[in-house]
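Every protein chain of the complex appears in place save one, which is left out.
Up next is chain A:
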């Protein structure tokens, strides 16, 4: 059994496997790009549906357009395993030989590519969590002062106010007299009577008990003309993947900064130990 595990571990640690995986990923994503462009409506529901629901419906029905996506997922999974094994081996080797390195800076700089490798796995794990476990409610229309329950939760949201900012000027002629920003004042309430007031705007989501509320549409959008009823259209998401892929991204950026430093003359001196 041990021999088998060692054999699998050894096979997964191959750098050749990394090259094959990455080449296949490039080709697969390249084909996918042209297929998405030709049939964008097949992939659009992925924004709201979970990966499994989408795969069972749109994915399998349009397999001639979506096959590359399933192949991409398999390749990403293989790349993750390969990266995990390769990186763990290398980090182990660096850690065992850390006393031979000239300084602590040298150790950090040597670890920088591996920080990026682990981060990539965390980011992909975050995406997978998001696409499997996220709940999305699209087009939740709120009218002023009417509490509306969010589907599959015990939370109600009330629109208590909607402030729009219209553009007054000639520089952006098509926007003259039209709204260029909007903020909805919201009152959240759960089944236990806990309440919170928050504001959600364009690119400014509001949060309440694990939910994030994104403004998707609103009215009125312009001054004058036909008077439209005031409303805010929201997208509500409960997404446990977000903190995971945000953490991965932050770690990746950290590793990238160290790596960029390591290729500067300063970094190269530190790596060689000739900085003194």
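Note that in this section contacts are C-beta pairs under 8 Å (C-beta built on N, C-alpha and C of every residue); 3 or more make two chains touch, one makes a residue touch a chain; residues count from 1.
Assume contacts and distances are computed from a predicted model.
Asks: Just go with whichever of "DNA-directed RNA polymerase sigma-70 factor", "Probable chemoreceptor glutamine deamidase CheD", "Methionine ABC transporter permease" or "Cytochrome C assembly protein" UniProt uses as the name of the absent chain.
Replies: The record names the chain that does not appear here as "Cytochrome C assembly protein".
Asks: On chain A, what residues meet the omitted chain?
Replies: Against the left-out chain, chain A lists 15, 18-19, 22-23, 25-26, 29-30, 32-33, 36-37, 40, 43-44, 46-48, 126-127, 130, 136, 171-172, 174-175, 179-182, 202-205, 212, 214, 216, 235-237, 239, 241-242, 245, 249, 252-253, 256, 259-260, 263.
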